[in-house]
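Left out: one protein chain. Kept in place: all the others.
Order as written gives the chain letters A, B and C; numbering starts at 1 within each chain.
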Amino acid sequence: MKVHEDLDDIPGTTVFTAARSHLGFHLNQFCMSLMKPENRERFKHDEAAYLAKWPLSEAQRNAVLARDYNEMIAQGGNIYFLAKIFATDGVSFQSAAASMSGMTTEAYAQMMLHGGRSPEGQRSIREGR
Amino acid sequence: MKVHEDLDDIPGTTVFTAARSHLGFHLNQFCMSLMKPENRERFKHDEAAYLAKWPLSEAQRNAVLARDYNEMIAQGGNIYFLAKIFATDGVSFQSAAASMSGMTTEAYAQMMLHGGRSPEGQRSIREGR
Amino acid sequence: MARITAGVTTSHVPAIGAAIDQGRTETEYWAPLFAGYDWSKKWIAHERPDVVVLVYNDHASAFSLEVIPTFAIGCADQFEIADEGFGPRPVPPVIGHPDLACHLVESLILDQFDITVVNQMAVDHGLTVPLSLLFGQPDAWPVRVVPVAVNVIQFPPPTGERCYQLGRAIRRAVATYPEDLNVQVWGTGGMSHQLHGPRAGLINRTFDNAYLDDLTSDLDRLRSMAHIEYLREAGSEGIELVMWLVMRGALGDAVTPLHRFYHVPASNTAVGHLVLDATVS
Partner (left out) sequence: MARITAGVTTSHVPAIGAAIDQGRTETEYWAPLFAGYDWSKKWIAHERPDVVVLVYNDHASAFSLEVIPTFAIGCADQFEIADEGFGPRPVPPVIGHPDLACHLVESLILDQFDITVVNQMAVDHGLTVPLSLLFGQPDAWPVRVVPVAVNVIQFPPPTGERCYQLGRAIRRAVATYPEDLNVQVWGTGGMSHQLHGPRAGLINRTFDNAYLDDLTSDLDRLRSMAHIEYLREAGSEGIELVMWLVMRGALGDAVTPLHRFYHVPASNTAVGHLVLDATVS
């Protein structure tokens, strides 16, 4: 996979490059299928059976079943595609974002009400700023 | 529809502009459906019933049923899409081209063997060259 | 001749759409946000544009990973409302302007922009939330829309400079459209936000306000801003801001700021909103 030194230097961030898009193609296409209500019903009825129709890696499949969004992203998922999963679950974007940052929904909501996460120290790993 | 004086000045030629693409959208999308063998079978079995599934104008529908390719093109058809119809019919591209130019397949084939249609007089209506 | 009279920028958060659709605009959380659009709603009711060229990004709604256009322009009569996973927003379908859209795609391709022509697509919150913010909840949208979808999901989006140049080319193309039309250009997305990973929730007020300033006072800085700066400073999803530069390029050299608003938060996002007048006096 192509190395992007700058992109990989941003703390807590996974930039969705062409190579990640290639890795996550089927995972993200599965997510797109959840834009149809009948597919959401099928998925909710039997998640494993529904997932079996997509050629996902085991890591991808397990991450979906566990709703481990950071792991889905590590396996090529993109947040706008993955949003179809938590929309199907009735989970808000804010709750999903909270879970990815390791915070409770309440603590995250309070952080946002107080101006959000500061960019200080969040810009560059190697430059420590 | 946008006027293209130059494009409309070429004898016997219909340039497939964005406006014609808009006009012929459903006609051409119907043609694309014939890329699946099961759809070709359905179409051959009952052409009118198959065509009824597409929101075509009456002129478009009649032109398809009559295999009037010049009329299909006047109604927004594009030759690469329409090619799916004559491929379904087992008609060669050369025969289809012959019919559009008002020639028999044999006469057209002879013309091509002798170097094709000359560009003389075929470049511009208004300039007569 | 058609003319571009004004530009609008605004963020386009899905939760804003939900607040409107579910009648929650007066709550303590949402009222301050919607108050920032009161001036703009009155302004646009008076301006009555015929067409909005609406620059937005699709969020994995119309475009899957199968085909990812950098710049796509919608030439359809009508655009359905996408189901983003919780049913389509209860808003009217978006009515296109196929004749102007066809003119734009032909002009832009001949002007060296590698446009993807789209004859059928659904539109998501990126396009409909800005319409709701400016027009409220009408039975039918009072404007026709030419959707211009910009890829900002798969890296790299087009550069800020390329977006700015697309805007300039849109301006040239609109000026050669024969019908007398009042055209606005909107740029949506941004401001700072990050929706994924441990850094989710990043907001950078300083960056955002400098961006709002420089859209009228130091455009050269924004035109030359590299993607990595957006990503570091405005959050990974804040790179949507490049779409504002299409709007800015379409307004020509001189603009007059009419209205400015900034608010944090809307869900995970900082909301920025500008109204710019492009009318040459």
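Definition applied: a residue touches a chain if its C-beta (ideal position, glycine included) is under 8 Å from a C-beta of that chain, and two chains touch if they have at least 3 such contacts.
Not measured: the values here are computed from a predicted model.
Remark: the absent chain touches shown chains A, B, C in the intact complex.
Of the candidate positions C:Phe155, C:Tyr177, C:Trp244 or C:Phe261, contact with the unshown chain belongs to C:Phe155. Listed residues C:Ala82, C:Ala101 or C:Ile115: the one in touch with the omitted chain is C:Ile115. With the whole complex as reference, residues 65-72, 106, 109-110, 112-121, 151, 154-159, 161-162, 165 of chain C touch the missing chain.
In the full complex, chain A touches the omitted chain through residues 1-2, 17-19, 21-22, 25.
Residues of chain B that touch the chain left out of the display are 6-7, 10-18, 21, 24-25, 28-29, 31-32, 34-37, 40, 69-70, 73, 78-81, 83-88, 90, 92-94, 97-98, 100-102, 108, 111-113, 115-119, 122-124.
Here is the rule we use: only the chains that are shown with their structure count from here on.
Taken chain by chain, the contacts run in an open path, each chain touching the next and the two ends left apart. Centre-to-centre separation of chain A and chain C, using mean CA positions: 24 Å.
Computed from the mean C-alpha positions, the centre of chain B lies at a distance of 39 Å from the centre of chain C. The distance from the centre of chain A to the centre of chain B, each centre being the mean of the chain's C-alpha atoms, comes to 47 Å.
Shared contact sites, meaning residues of chain B that touch two or more other chains, are absent.
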